[in-house]
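Every protein chain of the complex appears in place save one, which is left out.
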Amino acid sequence: MRRDITLVVNGEEHRVTVADGETLLAVLRDRLNLTGTKRGCDQGDCGACTVLLDGRPVASCLVLAADAQGKTITTVEGLAAGGRLHPVQEAFVRHFATQCGFCTPGMVMAAVGLLGENPHPTEDEVREALAGNLCRCTGYGAIVRAVLDVAGRGDGDA
Amino acid sequence: MEMPEFQVIGRPTTKLDAADKAAGRAVYLDDLRRPGMLHARVLRSPHAHARIVAVDTARARALPGVKAVITARDLPGRNIGFGLDNPPLKGEKVCSVGDEVAAVAAVDEDTAAAACSLIEVVYEELPAVFGPEEAMRPGAPVVHPEKPDNVSLHYHFAAGEVERALETSHAVVEGRFQLPFVTPCCLETHGVIAEFDLQGNLTVWSTTQVPFLYQKELADALGLPGSRIRVVKATIGGGFGSKLELYPFEVAVAELARRTGRPVKMVHTREEEFAASRPRTPMVIDMRTGADREGRLTVRTATCYMDNGAYNSWGAINPLVGMQTVTSLYRVPCVRYDAFVVYTNNPYSGAMRGYGNPQATFAVESQMDMLAFELGLDPLRLRLLNANRPGEVTHQKMRITTCGLAGCLEKAAAAAELPAVREEGKLYGVGLAGYLHVGGGARVYRSDGCGAQVKIDDLGKVTLVTGATEIGQGSETVLAQIVAETLGVPLSMVRVVNTDTDLTPWDVGTHASRTTFIAGNAALAAARRAKGKLLALAAEQLAVSPEELEITGGRVRVRGREGPGVPYDRVVRAAHFRTGGAVIQAAAYYDPPTERQDENYAGNISAAYSFGAQAAVVAVDPATGRVEVLKVVSVHDAGRILNPLAARGQVEGGVSMGLGYALTERLVVEQGRVLNPGFLDYRLMTTADMPPVEAVFLEEADPQGPFGAKGLGEPPAVPTAAAVANAVYRACGVRVFELPVTPERLLAAIRARGTSGGLRQATTM
Partner (left out) sequence: MDFTLYDPVSISEALDLLRRHGDGALPLAGGTDLLVRIKKGLVRPRVLVNLKGIAALDGMRMEGGRVSLGPLVTLAAVAKSPVLREHVPVLVETAGRMASVQIRNLATVGGNIGNASPAADLGPPLAALDAAVQVSGAGGVREAKVADFLTGPGVCARAPDELITGVSVPACGPGERAVYLKYSLRRAHDIALVGVAVWLRLADGIIEDCRIALGAVGPTVVRAREAENALRGASVAGVPLAEAGELAAAAARPIDDVRAKAAYRREITRVLVARALARALTGKGEAH
C-alpha cells in the first residue's frame, strides 16, 4: 500500500509517496537525499539514525515515515544556520569528538535533544542520554567533553 | 627532552574533516549513488561444511527487476586471500556458514534479496569441525584437501637453551590462555560500488584501508590487468583492520557490474557485518614463563593454537606479531614460540587492531603477575627488572632504538590509585600491563613504502597528495601538520588528497600503526623538496643565496634581517608567470630502512618500536562476579606527539576496545554460526560503561620518525585485557585465563576457589 504524505524536515515541506512499511530513515536517505542521517544497524540498537521528532531523539529506523507526518522532524542537516555550525557541532570540532564520523550525526542529534530538555546536564546525565549512541573510535571521552562544554559545565579541557 | 618550539607540530589541532562530519556532510560509501545503479545481494550458505550438489537460479532470473545472477562458474580469475584458497563464489563446497554461493544484481535491495531466496541450492552436508585442537586430531574433517591435517601454517622460533632453562629456573609459571572471537564493529559496514566504463576499465568505490593492495588483488580475481582498475575512496567510517582485505562479495559485485554494464552497489547489513566480516583470531595459548630467584626472566615458551577459520586471511599472519611479543616483550634469554594456524569450519579470522598482540600480551602479562606473586615480588619491580632498554637487539633482530617502557610502567603504576571511598562488600585492585608494538611501519610485504607529492600553487594553496588512507584516526590532519610545519605556512593553507589510486602515489596501506611514521616521512620529504624549490626561486628573486632564507608564518625572509619578508605565494607567482616559468611540485617516496624477516623470522621489520603500559583500577563484586573498571591510566612512548587531540582520541578509543575485549565482547560462534549478530547481544562499551581514561605521553623524539613520532594507532588496545585481569586478581585473588572476564566466568572461578580465605582485600602496589 502506498500513500502520499507530507513531511516537514528541517522546516521544509516535502511531499512524497511512500510505502506503508517504509521507515523514516529510508525516506530521509533514499527519497529526500538527506544522507547525513546514517544507517548503522537498522534495528534501533546503535543510535546512528537518531533524528529529532518534535524535539525528542528517536531511532528513525524504527519510525514509519507515515507516522512522521504532522511532526517536526530535525535531522543533522537542519542544525547549522546561516552557514554556521550549531554550538554542539562546533564543540565536536573543537574537542576532536569526531574520528571516523559515522556515529557523529546521531550523536550530535542526541546531544541537541538532551540540551533542549536539560540545558546544563551533569556528566552522568550526558552519559545516560548518549548511552544509546555507539561509537567505536573515540571511547566517548571527547564526545562527553564536547557536550559538557556546550552545557557550560566543561572544565576547559580541550 | 628539549622540545623545540613548533608552529603546528605538537599543538592540539582539530581534524580537517571535522566540520563536514559534524554537519553530516561527509560522504560515506552508502551515501553514494551512481546513475543507473543496481543493488546486489549475496546468497550465503546456511551450512558450515557442505558439498554444493546443484544450484538453480532460474526462478531468481525470472523475477522482475533482476538484471543478473551469477554463481561460481560465472567468475573468471582465481581465488583470493592470503594463500589463495578462497573462491569468491563457492562452486564445489562451502567451508563456513555465510560462504558466498551466488550473487544477484537488481533494481533495488528488496528485489535482490527476494531473488536470492528464489535461488535453489542443493547441499550435501559434510562433517564439520569447530576448534583448532579438534581439527588437528587424526580423523578430523578435512577443510581443504591440500592440508589434510588442517594445519594451514606452522610458525616456529626458538633461541637459547629452552629446556635447560625450564628445568633450572627457580620459578616457572604455567597457564592456558583462551582468547575468543571478537569483531571490529565499524559503525560503517563494508560496502562497494563497482562500475565499468565502455572501454572495460573498472572504477571501484570501496571502504578499503589498503587501496593499492586491493586494486592488485581485485585485478587478479577478475582476470583484469591491474592498470584497468581505479580504486576511489569515500569517507571511511572506521576500519580497525577489517577493511584490510578484499572480500568475496566485492569480486562478485564487480563481476555483476561487468555483466550488466551498470554500476552495482552492495553494502553489508549489520547482521552480515557481524556474521560475514573478519573477526579477531581466537587463540589458545599454552605459555610458561620462568625466572630466577631475583626475578630475572630466564625463559618463556608459548604454543598457540589459532582458529584460522575456513580460509586464509590476515588472521593467518597474526603469529608474526604474537611471536614478537612472546620473544621480545621484556628481556628473556631463552624463548620458544610455536603457532599452529588451523583450518576450521568457523568464519575465517582477519586483522583487528593489535593483530595478534592483544592475545599474546594477555598471556605474557598475566604470567608476569603470576611470576611476581610466585616470587613474592612487586609486579612493577619485576617488570622494571626485565624491561627492554633503548639500543637493544632482540632475538628476532628487532633493533630497538627509543624505548620508554620502564618510564611508562612507572608512570602507569604511580598514577593508578585505589579509590579513597569504597563500597562495602566490594573488593578493589590495581593491575598493570606493558606492551611492545611496531611503531615505525612493519615490513610484512616486500614494500613498506608510501609516496607523497606536494604542490604549492599560485594562490598559496598547498596540496599534499598521499597514498595513505584516512580511516578516521586523524592521519590526514597529522600529515597536513607535517607539511605545514616543514614549509612554514599556516595549516589552513594545506589540503590533503588521498582518495584515488589514479592520482595518489603508492602506499601499502593503513595498518600496523604505520601511517604517521611512514606516510609522515614521505610527506616530510616531499615538503622539504618543495620548500627547497621554493627557496631556490625566492633566492633568485631576492638576489641572495637559498641558505640565507627561511619561511615563517607563510613569509619568506632573509634570516636575521628585519622586514616583512615576501609572501610565499608571491614567490610562486613570480616564478610561474614569466617566460621560462616554473611551478612548484615535489615528490618523495619513503620506504623505511627495515628488513623483511628471513626464513627464521629474524629481521628488523620496523624502523622504530612503540612501548607503553596501562594500569586498571577495578572493583569486584564477589557476590555476582561483576567487574567494574574505575579508571584506566594509559601511558605511551610513541615518540613526539604531533597532535595531542588525535593522540588522546586514539588512546581513549583503543582503551574502550581493550575494555570490551576484557569484559564484555564475545562473538558467540556455535557449530560455525554466529549467535549474536547484533548490537544488543554483542556488547560494545557505551558512554555509561566507560570509566575515566587518563592518557599520558612520555615524549622522546624518535630519530627515524617524522618530527620524532612513532606509531600509536593500535597500542592502546593491546595491554588492556591483561591489566584488567591482573587487577581482578589483585582484588579477589582469582585469575581468569579466558576472555572476556564476564561476571559469570569470574563468579564460577571465585566459587571454585572457595568462598572463604581466598578472597583478600587489595594491597597497594
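The first chain written gets the first letter, and so on, giving A and B; residue counts start at 1 in each chain.
Everything that follows uses one rule, which is that a residue touches a chain if its C-beta (ideal position, glycine included) is under 8 Å from a C-beta of that chain, and two chains touch if they have at least 3 such contacts.
The model shown is predicted, which means the values in this text are computed figures rather than measured ones.
Peer 1: Give the labels of the shown chains that the missing chain contacts, considering the complete complex.
Peer 2: Looking at the complete complex, the unshown chain comes into contact with A, B.
Peer 1: Could you tell which one of A:L34, A:A59, A:I73 or A:V147 touches the chain left off the display?
Peer 2: The missing chain is touched by A:A59.
Peer 1: Write down which of A:V9, A:I73 or A:A110 is the residue touching the left-out chain.
Peer 2: Residue touching the absent chain, from the options given: A:A110.
Peer 1: In the complete assembly, which of B:G131, B:P490 or B:P743 touches the absent chain?
Peer 2: The single option touching the absent chain is B:P743.
Peer 1: If the missing chain were put back, which residues of chain B would it touch?
Peer 2: Where chain B meets the chain not shown: residues 623-624, 663-664, 668, 675-676, 679-681, 683, 685-689, 742-744, 747-748.
Peer 1: Suppose we count only contacts with the excluded chain; which residues of chain A make the list?
Peer 2: Considering the whole complex, chain A reaches the absent chain at 1, 19-23, 42-45, 47, 50, 53, 56-59, 62-64, 66-67, 110, 113-114, 128-129, 131-133.
Simple rule for what comes next: only the chains that are shown with their structure count from here on.
Peer 1: Taking each chain's centre as the mean of its CA atoms, how far is chain A from chain B in angstrom?
Peer 2: Chain centres of chain A and chain B, defined by C-alpha means, are spaced 29 Å apart.
Peer 1: Where on chain B does chain A make contact in their complex?
Peer 2: 12, 14-15, 17-28, 30-31, 184-188, 235-238, 240, 269-270, 471-474, 645-646, 648-649, 651-657, 678-680, 684-688, 690, 693
Peer 1: Of all residues in chain A, which touch chain B in the complex?
Peer 2: Residues in contact with chain B: 29, 35-43, 45-46, 48, 75-77, 79-80, 85, 89-90, 92-96, 98-105, 108, 126-128, 130-144, 158.
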